[in-house]
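Below is one structure, written out as structure tokens; the observations come after it.
Now for chain A:
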Amino acid sequence: MSTKSVKNSKIMNNNKNGILPDKIDRFEVRIAGAGGQGIISMGMLLAKAISLGDKKNASQSQSYGPEARGGATLADVIISDKTIYFPECITPDILIALTPGAYEYYAASVKPNGIIIADSNAVETVVGSVMTVEVPILKTCLDKFLNPIVANMVTLGFLTEFTGIVSKKSIKSAVEDRFEKSKFLESNLKALKAGFELGKKFKSEGLTQIEPGICLNL
Partner candidate 1 sequence: MPLPRTTADGHPIMFVQGNEACVQGAIAAGCRFFAGYPITPSSEIAEGMSRELPKIGGTFIQMEDEIASIAAIIGGSAAGAKSMTATSGPGFSLMQENIGYAYIVEIPIVIINVQRGGPSTGLPTKLSQSDTMQARWGTHGDYTAIAIAPSSIQEVYDMTIDAFNLAEKYSTPVILLMDELIGHMREKLILKHDCELELRERCLPEVPTEWYVPYKSQTNLVSHPAPFGMGYRYSVTGLIHDTTGFPTQISAEIKSNLESIRNKIITHRQDIWKWQEYYTEDMKYLIIAYGSAARAARDAIETMRAKRIKVGLIELKTIWPFPDNPIKKLAYHTKAVFVAENNMGQLIHPVREVLPERIDIIGVQRYDGRPLEPMEIIRAVKEEIYA
Partner candidate 2 sequence: MHKLPEVYDYLRWRKRFPTVWCSGCGIGSITGAIIRVVRSLGFDKDNVTLISGIGCSSRIPIYVDFNTLHTTHGRALPFATGVKLVNPEMNVIVVSGDGDALAIGGNHFIHAARRNIGVTLILVNNSIYGMTGGQVAPTTPIDAIAHTAPYGNIDPPFDAVQLALSSGATFVARSTVYHIIQTENYLKKAFQHKGFALVEIISQCPVLFGRLNKMPDPVDMIMSQKENAVNLVKAKKMTEEELKGKIITGIFREDNSKVEYTESYAHLIQRVQNQNEF
């Protein structure tokens, strides 16, 4: 298997907009997982931070089943400089998959030069040849916080640091807004920070060469 360079070299440069192009026509982020993992609130916080904090247009839509916990859940965030009309992902630029089901189902829809960020437990068999980053999200939650409930915050932190599609300042403010006056604010901010650190670690490994399919797996 040959290696090829990462098309998203912007990940490694500290570009202001991260991997977002200078002129954003339409940038799609799909977050997929199970009900109860905080998928929709992750999407909401991301879109809110981009829209109100970073002053770009952003919309968030969702798809969920009848189950409050456990069903397949999807949050789509669209980012653009223009007015956003169709609010769902057609071919995601970034896919975040927190469950094996989510990875298996949506991995093939990602743009060829896109990125898949998957929980390390989510990838069982490789689908397609899109750059895939396996991140020990749930493991980090369990190791550091003894609680998988903050997985969405760790993911959000990782996404922010690793891709730069949203500014750290805005995402922090969005989380602070969300948990205003709540006793859960501190734990969520801690988890977000753990996500930032995880992102930094992945970036600093100097991974300029990756294999198609899964490669980034620390």
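The rule is short, and it goes like this: contacts are C-beta pairs under 8 Å (C-beta built on N, C-alpha and C of every residue); 3 or more make two chains touch, one makes a residue touch a chain; residues count from 1.
In picking the candidates, the idea was that all candidates are chains of the complex that A comes from, given by their letters.
Note that this is a predicted model, so its numbers are computed, not measured.
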item	value
Candidate number, among 1 or 2, whose chain touches chain A in this complex	1
Touching residues (chain side chain A, partner candidate 1) in the complex	44, 47-49, 51-53, 57-66, 84-88, 90, 169-170, 173-174, 176-177
